[in-house]
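In this view, the complex is presented without one of its protein chains, the others remaining in place.
Letters are used for the chains, namely A, B and C, taken in the order the chains are written, and counting of residues starts over at 1 for each.
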């Protein structure tokens, strides 16, 4: 049986004591554990009170993960399962009550998008949250959230450890941008790429149907361009794809705008896809942050829209620009089949991890294997598109865009 | 056989000579003709050159109408069918060539949205256009477009008459807003209401999943609120629906903003649907017009977004607003089944009308009957939602919104 | 206020006493009443117990109607609303309990297809059902069902009248086939036509991609071919449409099979759409009936499949036939936007009708007006496609099929 000491040890990934679950698998680092059920479990299921909280913005699949955590907890025999409403805020905001969860309650929540529990940003007042966890006698806390919420989950884990509370804090990464380090794919990403096709195709139809039509689609991707890259590649309708990882100039001989002129002259229309975090060096800096602590980015999509309009007005060439920002319509979708399976496995593994006595971990898929990783490791920095990768080169081949320098 | 004189006469609906096609049908005014094939035709099909042009913004079903006009012309035996690219502009803009059309070319164009011929606004230089019609030896001109393009079509018809040209100018009304006078329904409207559900449901999911979430959806409807009304009613998820025909106040005791406060306090979230032309009296006036001659409206959706944000900030109540403008994604859709049938019939009837020797008419459905109407009659003013109608009252019942005064 | 006598009188549409609600409207027959709320109501809402039952097969929109009946009852102030599970069977089958209904319970049921209450066929043991109604102290019974269930509803109404029970029995016609007499359209039909596109397009893709491909799609339509006709017309992909109202021969010089040969020789492929009730004269007769009392039809789709295969084998011409029967996938859909509005209005009107003291009526839309009709009138015979109508001729024009005789 895992002991609580192991749990505590586990949170220090560098400690020598962490064992490798599958020693034959050479790719497994010492601080990576293969996910799944363990023979011995650390909690008495009948006595466990488990809580689930969803933090940050919406992402397809949230309800699938909640549903599967509840199903798996019930399979273990847990009777006392609650949802914390509206993110961490639900721990301390007056008037917000925890929601009893069971198979009956969550049976069909995966059929619609959003979060059945509600989400919110920020509110990571660690001490208050742990007070609340203590008062509520919660043994397992499942946090479904992004980078900031993972940092919050880890702080809760650390504080619980400091107070000698036997609480397992297990996270499931929720980032539609697919930008969590070490993870092959995060849930919601595949659905987002699929749903983005609808916006891209609309932009394509609008552009092709207009005289000198330009379609401009802004997709999600604060610091990484995975959605923009994959959506461009799969659509086959994009002429220019701009992502945060690859710098570019708008003006000048080799700038994007000149290329758009070229496309209008040759094809008669064009379609541009930009990640929201692209071209930040071209915008005025801001130091403001949102409630989750994310730096508020200047809106590159709107900037691009204005630049294109101004440019073609200045040079006296007609251009009929249509700007589409499908963000909320993409986020609010229900998970597609592929994400539904991913959510199922991640949710099951989160529960297995908690019962195995782990805390301060997150449940993911790494190099095709489902694993547990220490939260501290995955939040050091976002995962980025590698501009030298084959996938980015395939994207460039598909768009036919030059180097914008 | 209809004579050309009849055609000319027809353009003056008040002239006593216009015959009623179906004299037994009491609802038929003298200037309304039942649509459909006639026993005698005014043109020799083998000698006819027919042209099709699509004007204005995109609307679901444009390709269905084009396709059906081509099919029906071929059924009559017409060999020479061309598409004029990018609206009226295609008549005079250098470098734009007419596109030969046939069954093979248009067979599958209805499977995607947009206009196969391209659209553009404005360009109603009547004299130049008629010069071009003369030079191209066009006998029939099918104009698919909105109010402005109908006015243009009528001017072309008048100019042809003045020059004694034997040209039939037949229009098909294209207004996604469903705001053409006398018409039960215009093509694309049903699809737009259907597609708007996606945006409304996203707004609902976002609002319900957020703490004090407010979803705000702007739908099409410059001067009439049919899309907003029907979309609100069919979704069953809207709390407030604002349309151009019904005035309202935002501020004050009985204003919209106070009602939103109430909804946040009671339901915890709310969803608002606004037509783009709503609340124009609350905005700064503008006299600018677009290339089609439409007055450029101030954007009420964005105005509403700013007012809501400011209001809740001012009163110190948290509110998480998500604004969705699905306009281009709705417009670029392909027609749904119901619109596909409507487009089929309207397109067939347009051709029947031209062969019957009519000119200056438009093809529509009026009180469940397919008819021809003089263009001059339908463009006098847009059709409006009647605030005393049962449908608007049903919408109010569905939203539960009070009178905002 | 309507008195109960009026209700009783109402059930005899020929009785002179029935008043016309809107005497100015010349199209209103004496036994047709305009639907909608009345100034005076026949029940004390707080004392009413209302029950809803859904009978027969699934149809898109059932949940929308249930939901709207509940909403409207609550608007009147009714507190005691129940659902009878699984059709009439729920009145007498042991172990089936009535389900309490309220806004909270039904709020989102329209987001999925099927019937929230469950359906079943048959079970019209009138006497037992009325015993149960009496025992449960039900004042209003809303029956959503087809022809057979309407007959059942009327029998219940008659039995209540005989027993001097003050019970309003109000029906809403549910027939995906759109075959209820006097009704412009029944709910679910529009959705069915829309959803059938998916099957037709699949059949088209399969046929076009195969060498001598033949796609065969069977659609709903026991005694009337509305779905097949509308779906063929809107798809624009059908070469042959066969419906119950129009007889045809398969074999012989002018038979369907010879035409398919012709299509394979000329186009290389073809797509055929058949209504399930087509060609019954070509099949062996059966006298069996299902639990609802409908005669069990021989399956023409399968018959056609076998005939085509045999024919091309016999004449030694390769033919690659793909047969698609999308029935359950069409029936189980949720309502589209257009049907959602129809369901909303029909459900509201059903409640208005009950409160107005009507019984033995059904809620429909007739010549664009929402009305109440006596059940006895609408069930005399199914509505049929008129083979001389413009719509069927448009369908023939679209398919290009000859007269198969």
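Here is the rule we go by: a contact is a pair of C-beta atoms (placed from the backbone, for glycine too) under 8 Å apart; a residue touches a chain by one contact, two chains touch by 3 or more.
If you're wondering where the values come from, they're calculated on a predicted model, not measured in any experiment.
Looking at A:33, A:67, A:121 or A:383, the residue that reaches the missing chain in the full complex is A:67. If you put the hidden chain back, the residue from C:201, C:298 or C:367 that touches it is C:201. Screening A:36, A:255, A:268 or A:318 for touch with the missing chain picks out A:36. Touching the chain that is not shown, out of A:265, A:289 or A:367: A:367 (per the contact rule at the top). Within the set C:119, C:356 or C:395, the residue that contacts the chain not displayed is C:119. For chain C, the residues touching the absent chain in the complete assembly are 58, 85-87, 89, 93, 112-115, 118-120, 198-199, 201-203, 205-206, 208-211, 320, 322, 324-326, 328-329, 331-333. The chain not displayed touches chain B at residues 108, 111-112. Touching the omitted chain from chain A are residues 36, 64, 67, 75, 110, 190, 193-194, 196-197, 230-231, 233-236, 336-338, 340-341, 344-345, 348, 367-368, 370, 390, 394, 397-398.
We adopt the following convention: only the chains that are shown with their structure count from here on.
Centroid distances built from C-alpha atoms place C farthest away from chain A.
Centre-to-centre, using mean CA coordinates, chain A is 45 Å away from chain C. In this assembly, the C-alpha centroid of chain A lies 40 Å from the C-alpha centroid of chain B. Once the centre of each chain is set as its mean CA position, chain B and chain C turn out to be 32 Å apart.
Taken residue by residue, chain C touches two or more other chains at no position, since every residue touches fewer.
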